[in-house]
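Worksheet for the structure shown next.
Here the complex is missing one protein chain, while the rest keep their positions.
Per-chain numbering from 1; labels A and B assigned in written order.
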Amino acid sequence: MHSKTFTILQKKKNQILELWLNNQLADEGLREDLISNQDLRASSEELVDVLVSSASDDNLENPESSDFDPVLEILAGVSMTRARQGFSPRETGLFVLGLKEALLTVLQEEMSDSPAELYTESLKISRLLDSFSIVTFETFIKGREDVILRQTDEIAEISTPVIRVWDGILALPIIGTLDSARTQVVMENLLQEIVETGSSIAILDISGVPAVDSLVAQHLIKTVSATRLMGAECIISGIRPEIAQTIVHLGIDLSSIITKATLASALRYAFSSLNLEVKKAIREKVSIR
Amino acid sequence: MIISLSKDVMTITRDQDVVPFRNRVKEKAVKIKMGLVNQTKLITAASELVRNMLKYGNGGETYIEIVSRGRDTGIRLTFKDKGPGIADISLAMQDGFSTGKSLGLGLPGTRRLVNEFDIKSEIGKGTTVSIIKWVNG
Partner (left out) sequence: MEKIPILRMGPFLLVTIQVDLYDRLALTLESDLVQMVNKTGARGVLIDISAVAIVDSFMGRIIGNIASMSKILDAETVVVGMQPAVAITLIELGLPLKGVYTALNVERGMDLLKLKIQGSADHEEEEDDEDSAIYSE
């Protein structure tokens, strides 16, 4: 003999689905821009189907039961996709809470004759759905974290271009804070490029670095020393006056490093140490048109 | 929570054992797709520790393990000798300190090359050093 709730679930499946869909469609926050009605219906239908088929008499009281794994899987999938599509946590949460609403409404209709039973059964459903919504939130946040991680990787990749400014001269503009992970990437890219191009001078431009503290200075010194070990020279350029001030106030010793105020003066230095000369061309004849 | 996925044991007794040991570490590092720079750091650290083990402990046992913690995978190396032990570990971990005739970069330098560094020593019984390098560390 099945419990009443279970029977109601089985019998009223379609009604629950319709109620739930109406709840979702009636909500002002429905994101028609992000998800079409068909998709919404499809994912709702799938969830209700799986929920009804995995529910049984005994597990309704036990949200941790492994019978609900398929439900959790779908929920995880839904909230993961929603996190990526840019749904807000509220909108994602309402998705599951709307189902609870629908289930409770149906229960109320069916059990209106026995309030005591309605109370216990509502409590069960409530607990079950609450635990589902926690899972939804957890996966939603995890989805967001994945997005952040991927962006971090992308930023790390795009933020350190090595430019060949001249035959034998490389320039590397650093923009943003220089932490140890970034230093590692900068060093690797720079040294690799030195090997590939056979360049003997590298210019590290720190115009885009907001602040230089002793840790950042240490990272810069490391990069310069590693470049030296490879047999190339490393110049640091783009030092703003306020950065020069902090460096001296902090007592950081950069005397072993060639520093220049601007990229232009670093380039001039590089040219002269490669015995190159840049001159304004003197045109003897008027150009023929 | 660190889980060990595989474990190799190698005994180091002579100078010449160092090269095969380094190769074995490299093999494992390549297997878990560790980048070249991290590989080099790990093998250099391993080389330092094996040398210490030979010099101060007359050799000993090494374990090479592939370990995982959450999403991270990495390599754990353990060096166990039955040497005289280290009297003052915090002193030994200082840059420039050495009882032998070396630069004294061994232990502190090695610590900078890896992600996790653990040393236990008992006078008269021996020293155990264990290091972990994560793939993305």
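Basically, contacts are C-beta pairs under 8 Å (C-beta built on N, C-alpha and C of every residue); 3 or more make two chains touch, one makes a residue touch a chain.
Note that the structure is a prediction, hence the values are computed from the model and not measured.
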Full-complex contact with the absent chain, from A:Val52, A:Ala76, A:Leu104 or A:Met230: A:Met230
Option from B:Val19, B:Ile89 or B:Ile123 whose C-beta touches the chain left out: B:Val19
In chain B, positions touching the absent partner: 15-16, 18-19, 22-23, 26, 36-37, 39-41, 43-44, 47-48, 51, 95, 102-103, 105-106, 108-110, 112-113
Contacts of chain A with the absent chain, listed as residue ranges: 184, 187-188, 191-192, 194-195, 198, 200, 222, 225-232
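By definition in this document, only the chains that are shown with their structure count from here on.
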Approximate Å spacing (C-alpha centroids) for the pair chain A, chain B: 34
